[in-house]
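Only one protein chain is missing; all other protein chains are in place.
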Amino acid sequence: DRPLFDYLLRLGDDSLILGQRLGEWCGHAPSVEVDLSLANIALDLIGQATHFLNHAGAVEGRGRDGDALAFHRDVLDFRNCLLVEQPNGDFAQTMARQFLFSTWQKLLFERLTTSKDETIAAVAAKAVKEVAYHEELSAEWVIRLGDGTEESRRRMIDGLDWNWRFVPELFEMDVVAREMAERGIGADVTAFRADYDRKIRAVLEQAGLEAPKDQRPILGGRDGHHSEHLGHILCTLQFLPRTYPEATW
Amino acid sequence: DRPLFDYLLRLGDDSLILGQRLGEWCGHAPSVEVDLSLANIALDLIGQATHFLNHAGAVEGRGRDGDALAFHRDVLDFRNCLLVEQPNGDFAQTMARQFLFSTWQKLLFERLTTSKDETIAAVAAKAVKEVAYHEELSAEWVIRLGDGTEESRRRMIDGLDWNWRFVPELFEMDVVAREMAERGIGADVTAFRADYDRKIRAVLEQAGLEAPKDQRPILGGRDGHHSEHLGHILCTLQFLPRTYPEATW
Amino acid sequence: PEKLAAFEARVAADEFIEPKDWMPEAYRRTLTRQISQHAHSEIVGMLPEGNWITRAPSLRRKAILLAKVQDEAGHGLYLYSAAETLGTSRQEMIEALHSGKAKYSTIFNYPTLTWADIGAIGWLVDGAAIMNQVPLQRTSYGPYARAMVRVCKEESFHQRQGYEICMTLANGTPEQKRMMQDALNRWWWPSLMMFGPPDADSPNTAQSMRWRIKRDTNDELRQKFVDITVPQADAIGLKVPDPDLKWNDEKGGYDFGEIDWEEFYAVVKGEGPVAKERMKARRDAWENNAWVREAAAAYAGKRAKREAA
Partner (left out) sequence: PEKLAAFEARVAADEFIEPKDWMPEAYRRTLTRQISQHAHSEIVGMLPEGNWITRAPSLRRKAILLAKVQDEAGHGLYLYSAAETLGTSRQEMIEALHSGKAKYSTIFNYPTLTWADIGAIGWLVDGAAIMNQVPLQRTSYGPYARAMVRVCKEESFHQRQGYEICMTLANGTPEQKRMMQDALNRWWWPSLMMFGPPDADSPNTAQSMRWRIKRDTNDELRQKFVDITVPQADAIGLKVPDPDLKWNDEKGGYDFGEIDWEEFYAVVKGEGPVAKERMKARRDAWENNAWVREAAAAYAGKRAKREAA
């Protein structure tokens, strides 16, 4: 079932790559409390990735598990959206990325709880609570930084601006996404675009910020055409399993 | 000839790792002229590394060439000194590292031109001219930044301070180094320690800077006990050959 | 003097001293130093492990490591809170760390070179930490003792996970075995140093023991650690890097070689192999993100004002 495999890679890779990015913060956050929450979110995401990628491997039926998929594919085979691979930048940029992504992921997972694929439904049911927390935490930071000092406001504006270009990709419905939605396995993301926009604008309003200007969408992640960042992420992520292909850990 | 193999790895790895570090600057230097010189130095160093590592592979006689050695060893088998793996930091830190290293490398290569190992002698004879330029260029920047503005002076002090801890390792004579010196293949580095100190102090004086305080030496690179930086360097350096072990490029 | 006598009697009776109780200044000072040092160690200790989060070799190991550093951040938080009950603010403690005035465990000044080091840290460093901390669950200062109860439970979990990594590597490929043995070689002696200087050079021990801030001497704890750890190394086929190590039937424990105290004191002085890196990482995290803390404070201020209006 190639489309289902692909769809699961998208779900798994989104969580994996964002979890990896958040892991980069470890020990370098603005406060111990923030360090703790970032590790916490990363942990949730790595957990989701593990479930989705293990399931992808099972669906593929070629003996690959989540680890094989996480550590032994190169960029062209990664299916995450471009948003999650964007650099951490400063804390505002990280929170802007998290907010734009988690708001979307929550709406998605809410729908996936009724997926006809039982594993997807079960993972989504558990993950939706985690993601609700990610959304809340990041929205709070968007508001706090947007409505904090001059400097934090400027940084939040830049952070949103950096990531805004990658939002349209989240709502793309290509062949795989359409087939999955039709089969009742995936969700039609366009159905919650308006909800998403409403949530985003509401938080931006509370933060006293305007939405960045729209531009030509940047697409490609779902087909393996990524930004230049993913290749560097994979160098680090995959080093050990690539270097010691015979070993188990 | 295990000691010779090891000695060649030290020579090759020093150049390889520093060349790799300088390559990170590409496109991000303070001016086009500097971008050009950094690429130029990196190119010289990669050339030296190629010669030394190819020769190491030949000496080892197990069919490994320079590429196999550069791209298929993990940290514990790298033999470079800790200085060359230190982060670029800002431009002052990069130039401080270069100055402390190239000054040493030039004194070393001058001696190696008379090595009883003909390949070492030949590579050193060619490289010594390259390295003379590296030393000159970096010394000029140490002076220019040390005697430039308040800010550049502060940054150069910090840059020297960061790298100074790793100088004693350059003058360590362990079993391998001693054997190589005795056999007339390697150089006795302690023999030019005074020259080195004199050169360094002369440049620092021209820069109006004091030498940083000495501290407990940090050693280990020659035995594969590196700083935390080398592992990250190797992730990037080795990604392609590790990922596609069957391929030639 | 009356108060002091009452205080000493309570301590001697193993009662807990609570934040509002009277206590001698030296007790307050010593405890503040000890607890904040412990808190700093938790926070600085995230760095050597954080160095491998992005490179953990499987999804499971990555999740376990993330959970572990999260626990460490949590321990840092309760310990800072416990220290704050003694009247020093977290801000002050952090500034003391960054200025070099406050210390943290010497062990975190050594680099994590390979994945095996993550195993070694869990096994040896958390193992040594537990050895130090278990008695502190009965320390005389209530908030500290209660923090220690929670910390110890989690640390022993970490220690088991660390040992499991070591076991896996020690039973793995030749490269993994080599990596693991090398890690033990590098971490062994620094772990022994974690118990502090020899009793003969530890003048404050007597006072601290009388105050129940410490319940065993450095050398006692060190001996206990060696006695427990050596068989664990043997069990997985690793060799402790000490040629003088030998079972001593008479004392019912191991004799072991001389620790390089010169190295220890150099590391205490801030000359450890990655001391500069650790302090830079912590200072950068604090200073480069000052704007975030300022923004949070400014926002809280605005909000309070709005709510008041």
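Brief remarks follow.
Here the chain labels run A, B and C in written order, and each chain numbers its own residues starting at 1.
Here is the rule we use: a residue touches a chain if its C-beta (ideal position, glycine included) is under 8 Å from a C-beta of that chain, and two chains touch if they have at least 3 such contacts.
Quick caveat, the model's predicted, so the values are computed rather than measured.
Contacts of the undisplayed chain with the visible chains, over the whole complex, involve A, B. Among the residues B:Ala70, B:Ile157 or B:Leu230, only B:Ala70 touches the chain that is left out of the figure. Touch with the chain omitted from the figure is made, among B:Asp35, B:Glu136, B:Glu172 or B:Asp188, by B:Asp35.
In the full complex, chain B makes contact with the omitted chain through residues 16, 19-20, 23-24, 26-36, 39-40, 42-43, 46-47, 49-50, 53, 66-67, 70-71, 90-92, 143-145, 147-149, 151-152, 155, 236-237, 239-241, 244, 246-249. Taking the whole complex into account, chain A touches the unshown chain at residues 74-76, 162, 165, 215-216, 218, 220, 225-228, 230-231, 235.
By our rule, only the chains that are shown with their structure count from here on.
Taken as a graph of touching chains, this assembly is fully connected, with contact between every pair of chains.
Distance between chain centres (mean CA atoms), chain A to chain C: 35 Å. One finds 40 Å separating the Cα centroids of chain A and chain B.
In chain A, the residues that touch at least two other chains are 236, 239. Chain contacts: chain C has residues 55, 175 touching two or more partner chains.
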